[in-house]
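Below you will find the structure I want to go over with you.
Removed: one protein chain of the complex. Kept in place: all other protein chains.
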Amino acid sequence: MYPPPIQKLINLFSRFPTVGPRTAARFVFYLLQLPKKELEELLNSISDLRKEIKICLFCFNPFEPSFAKATAGKGELCKICSNPSRDKTLLCIVEKETDLFTLEKTKKYNGLYFILGGTISTFKKEDIKKLKTSELLERVKNPKKFGITDAQFKEIIIAINPTTEGESTALYLKRLLKPLSYGEPPQPIKITRLGQGLPVGAELEYADEETLGSALEGRK
Amino acid sequence: MYPPPIQKLINLFSRFPTVGPRTAARFVFYLLQLPKKELEELLNSISDLRKEIKICLFCFNPFEPSFAKATAGKGELCKICSNPSRDKTLLCIVEKETDLFTLEKTKKYNGLYFILGGTISTFKKEDIKKLKTSELLERVKNPKKFGITDAQFKEIIIAINPTTEGESTALYLKRLLKPLSYGEPPQPIKITRLGQGLPVGAELEYADEETLGSALEGRK
Amino acid sequence: MYPPPIQKLINLFSRFPTVGPRTAARFVFYLLQLPKKELEELLNSISDLRKEIKICLFCFNPFEPSFAKATAGKGELCKICSNPSRDKTLLCIVEKETDLFTLEKTKKYNGLYFILGGTISTFKKEDIKKLKTSELLERVKNPKKFGITDAQFKEIIIAINPTTEGESTALYLKRLLKPLSYGEPPQPIKITRLGQGLPVGAELEYADEETLGSALEGRK
Partner (left out) sequence: MYPPPIQKLINLFSRFPTVGPRTAARFVFYLLQLPKKELEELLNSISDLRKEIKICLFCFNPFEPSFAKATAGKGELCKICSNPSRDKTLLCIVEKETDLFTLEKTKKYNGLYFILGGTISTFKKEDIKKLKTSELLERVKNPKKFGITDAQFKEIIIAINPTTEGESTALYLKRLLKPLSYGEPPQPIKITRLGQGLPVGAELEYADEETLGSALEGRK
């Protein structure tokens, strides 16, 4: 229906997360009426992104190296990983970048992160390959190799969504990480998950039994 | 617009919780076409309700006395309050009857309850009067007087919704209950609230910072 | 879980339109705390309903006979059917009572009504039996027999929801009513449906093609 160059861009925008064809069409018409200068600003920002943003060697968090260099002098590590005051006995596994930033905003966590890159609904090899599990194991076992000289992980927090897919992923990670230990004599690394309970604004009446059971047990 | 007997019943149904005038109208037309036998069954059920259901002397939970009598022999107390195997060091304050039944369904709680009868958004006397706070204090201080011979409350769980109104109510209850103690020498009664955290099915990205902070702290 | 008299009433309320078990439970607890006087008012209103409200002989609209009698002197017909100034060449078929009252509120219609009592999704005999189709045919052919002395229907408006079920029902009614005629020499009764188009507040972008096509054709 749409002219091919428009349709092609609609198809590309439709691959963006949360975007369907109708919204993608609105994006294209938005770009068509954008002043030339603003369009160029957008194009430059997108193409600069890759040049200016590096992916952290340890946690896979995107960061701006020049900035990190200035403050910490370690080009390959992000601001969090290269921050000497972060607690290097704690590692928090998240699904994606925005989850890391969401947790940082709470200012309640001071350890390191690892971005897993997805979740799985089955334990099929094919699915598991999408996750950075081998990268995770390497980094937990030998953080020094990835630029973190002073880490000794005593607790790994699986901060994956308590959704069905998240539960499968967490179960898989637990099995994977369970054999790991630290120190001499070796002690098992504690594997934890985010606490379940009632969120702010919830009503008991509409809470599922599992959430409510967790809320009762976790009372304080 | 509607004939007066219909409009009158619409008005009465509109006072039911969650019912607006449009739904109330549908109720009336439903009743108008109901077979006579079913209508009488409904009327009898409603008028029997008050005869057959008593309100528990201690917790204000509605119950069927004959049934409770048969199992526990204490006419004035409900099945929960008259159950000798319930933990009588624990008291759980809920807003309304359905919350009590919702908590019972989890099978994770074995103490007693108290139905407060509402929540408050302000600390105005007028508002507070709607809550059964004096009844609550009397029962906590002297459970024997209300038929619970063997209770000694060591913990009171405020199981009120973590909504804005629920938070005000919980704050008020905390101040009210804080001075209470048990035992000889007197120890303060522990006042707790349901644990906050991520509910089943939640996504980190959409969780508010307070909930996420609680989930981090409550990890296990 | 609930005591039997409560559970029984929950079951009865769950049969009310739009009510599920959770809302039904809230209704019961609402009744339990209602002052005795108000409960009696409700019971009386419900049991009076059948005595005070009659169903109109012609259109099946519930009405209050004493009131109608006073104004129109015809005990068996409702206010609309017994109103001499209504246009008795027009008949509007609606699914249920509330639809009749909704149409009356627009003040754009001055003909008579017929309440069909439901909709059908299939043309199975079993389903069709739920509709008052034989009553409809009788009344269109011989309105005098049902108290309307001066009617001669020239147009029948099928004012059924344009939903999937409503479309089946309308299709069935069209076939049923098509052979009917009025006058001498006989002329076919016009069968119409409510106009389709964009409702107030709609956005073109989200309208389905059929609605939009109707809106284009019905432009004015």
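A, B and C are the chain letters, set down in written order, and residue numbers restart from 1 in every chain.
Here, a residue touches a chain if its C-beta (ideal position, glycine included) is under 8 Å from a C-beta of that chain, and two chains touch if they have at least 3 such contacts.
Because the structure is predicted, anything quoted here is derived from the model rather than measured.
Engineer: Have a look at A:E52, A:D127, A:E165 or A:E210 and name the one touching the chain we're not showing.
Structural biologist: In the full complex, the listed residue that touches the missing chain is A:E52.
Engineer: May I ask you to list the residues on chain C that touch the chain which is not drawn?
Structural biologist: Counting over the whole complex, chain C touches the hidden chain at residues 94-95, 98-99, 102-103, 105-106, 108-109, 157, 159, 161-164, 192-205, 207-220.
Engineer: List every residue of chain A that touches the chain not included in the displayed model.
Structural biologist: Contacting residues on chain A, toward the hidden partner: 1-6, 8-9, 12, 16-18, 22-23, 25-32, 36, 39, 41-43, 45-50, 52-53, 55, 62-64, 67, 96-98, 101, 104-105.
Keep this in mind: only the chains that are shown with their structure count from here on.
Engineer: Counting only chain pairs that touch, give me the topology of the graph as line, ring, star, complete or other.
Structural biologist: Shape of the chain contacts: a line, open at both ends.
Engineer: Find the geometric centre of each of chain B and chain C from their Cα atoms only, then give the gap between the two centres in Å, rounded to an integer.
Structural biologist: Spacing between the chain centres: roughly 40 Å.
Engineer: Determine the centre-to-centre distance between chain A and chain C, using the mean Cα coordinates as centres, and give it in whole Å.
Structural biologist: 56
Engineer: If you look at chain C, which of its residues touch at least two other chains?
Structural biologist: Where chain C meets two or more other chains at a single residue, that happens at 22.
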